[in-house]
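With one protein chain removed, the remaining protein chains of the complex are shown where they sit.
Our next item is chain A:
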Amino acid sequence: MTLVSGWGRFPVVDSDVLRLRSFEAVGVAVVTGSVARGNGRAYGDAAIGAVRTIGMTGFDRVRSFDPATGRIRLEAGVLLSDLIDTFGPRGFLPFVVPGTRFVSIGGAIAADVHGKNHHCEGGFGRYVDSILLRTGQGETIEASREQNSDAFFATVGGMGLTGIILEATMRLRPAETGWIRERVISASDLDAAMRALDAGDAATYSVAWIDCAARGRDLGRSLIYLGEHAGKDELAEGAVAFPAGKNRGLAVPIDLPAMTLNRTSIRAFNGLYYRMGARRAGGDHVVSLYPYFFPLDSIADWNRIYGRRGFLQHQCVIPEPGARAVLGEILDRVARRGDASFLAVLKKLGQGDGILSFPLPGYTLALDFPVKGDILNFLDEIDRLVVAAGGRLYLAKDARQSRAIFEAGYPALSRFNAIRKSLDPAGNIRSKLSQRLLDEV
């Protein structure tokens, strides 16, 4: 057994981790209590097998690519970073990228990840045409919207619980350049931030960064980042059409002492960030896609900044109406605690595609907290506010929500369970997350 954790480094649990290299080996490796793991960027316990964790990053081949249509077939362990580095210079990018590019295709499908364009272009699963799935009962099936469609819609957003995703066919977006035309808008409080996001509905990309140390009149003050793909004619003279992605310039070499992030340093950082951003507000700038989409990827192992005990990310989505009141309440409680994080992100979501997909039309708020003190109780209270307003929590980030909160947030759960059971009657596919939230006990 090996001690293993997600990106948040909480919880740390025992699981037998195997890194496989052939599809035949997958068949042999699956025992009761297995789940697939991509690049380990789910924050909590989603990609940790109850008994065995099946590492998929060895499956990193592209099978075929058609430059006429942008259609690509690839193995599930290919990373989005690899896809961007390889196909970006050829004029193609993924339609949807989450906040880190170091995720696998299989993981992105399993979490039906969303990007800054979810409000208008949907999630990762929308651009997946077909999935090669090894089900829990050992069948290998091709699932699409037309064929095995129940398996398809249960696998998109299904957190790996329908089986092992082996390959997928998806569409890439033609992109003239690897640059984004960015506009920064400063919003002095939460109402202004939500109005700015509403006004940004027409933008392809929109996201708000919230200063969650600000209180009182300033509560919810934010910088809103809108973005569009830049054409070649918008680039500075001599600029290359596709910028190089610097892989990890900085790194956090050790676990920082837990006190590095305290009330004072967080307030100072947030305040400084807001003022610097506000100064750039107004006009358009053309920026490389890497800092625009993946601001934290340039710092390798940034999860170590929260110290050895790890951290929790809490990401909820709250539908209209009532989003404003609940978001205000959450932000107020967070600001009073004073240990909220560097990165509080607010954005609008549209409808999710998978049965268990996280997104629903409304506003999503993501917050980081170090694991210490009474944080678990504090988040339990926040959870109750979220589900009372018809919202729910993102499973890819979750390490601690209760079964009752999960069931309240995902009304389509019984349909998911029925499909899962038909694909895996013996219950071979189980993760630590499914044991905590879904499996019959």
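One rule holds for everything that comes next: a contact is a pair of C-beta atoms (placed from the backbone, for glycine too) under 8 Å apart; a residue touches a chain by one contact, two chains touch by 3 or more; residues count from 1.
Rule of thumb we're sticking to: contacts and distances are computed from a predicted model.
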Hidden chain of the complex, named as in its UniProt record, picked from "Carbohydrate ABC transporter permease", "N-methylhydantoinase B", "Quinol oxidase subunit 3" or "Short-chain dehydrogenase": "Short-chain dehydrogenase"
Hidden-chain contact residue, picked from the options A:Arg63, A:Arg280, A:Arg308 or A:Lys421: A:Arg63
Residue among A:Arg19, A:His285, A:Lys372 or A:Arg415 touching the omitted chain: A:Arg19
For chain A, residues in touch with the removed chain: 19, 21, 61-65, 67, 72, 86-87, 90
